[in-house]
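Apart from one protein chain that is not included, each protein chain of the complex appears where it belongs.
Let's look at chain A:
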């Protein structure tokens, strides 16, 4: 398959996953705000969302105040924010349009309708918007597109590149969502393990629509250690970092079998998976949660560029 086609499929999936994460981040911010003010009111919660999503600088250039309305509008609709839900959907659709022939029409239909509806939403006055409704809308749309892919697409190399995109982005995004917790400052060290601390942790679960699954899998009280275990190391959890890295390995292996040759991408991905299967939550906390998560994001970026140089450049090997 044409390298550029593979690249467009790969990025289309990444943008779709990113759109979903953006919506989840906004949901996360809103929920954390609902908690009785600890110290600084919601200011630091929204700041943490902007920090974790990597949009703080862009936002700062455009708005003076971290007012909820500005932030929601920036993260959902702003064209100038390359990571806003709208920008991501636009990019995903653009990528899809370029490779229309590599997609089935149900996939195109689902994506195109999402884009058209998004344009409608944009025309509505912001004051009438319900954030939860917008988040739900976003996750529903991305689910529709994924459903169409699973139901109708050929399991060929294009499908693998698509899923590589999804999994690389998802591993990165789960790390980002968890990292929000790092940026939300607790009033002082004495609050670690307190009700406020645990509340913030469970909010992350909720934003990822994982809180029920969590209770089924772990039971009892939600503690930081259990939640981390679920979202990083649990192979049953579909959004955990280890599951995403497993997905990356699966699809790289399929590519290697189909093409009859392995590349550096396979060996790198295998090493990452091996490490994640070895470690325990204790190791993560020892390293420092933030440091560990940053390392994960860096690993994903490196893996992304390895996939790029092995498959998407089209040069002789």
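Remarks
Assume a contact is a pair of C-beta atoms (placed from the backbone, for glycine too) under 8 Å apart; a residue touches a chain by one contact, two chains touch by 3 or more; residues count from 1.
Convention: contacts and distances are computed from a predicted model.
Matching "Circularly permuted type 2 ATP-grasp protein", "Monovalent cation/H+ antiporter complex subunit F", "ABC transporter permease subunit" or "Membrane transport protein MMPL domain-containing protein" against the UniProt entry of the left-out chain gives the name "Circularly permuted type 2 ATP-grasp protein". Contact with the undisplayed chain is limited, among A:109, A:136, A:197 or A:275, to A:109. Residues 1-6, 94, 97-98, 100-101, 108-109, 112, 157, 161, 255, 259, 311-317 are the ones on chain A that touch the missing chain.
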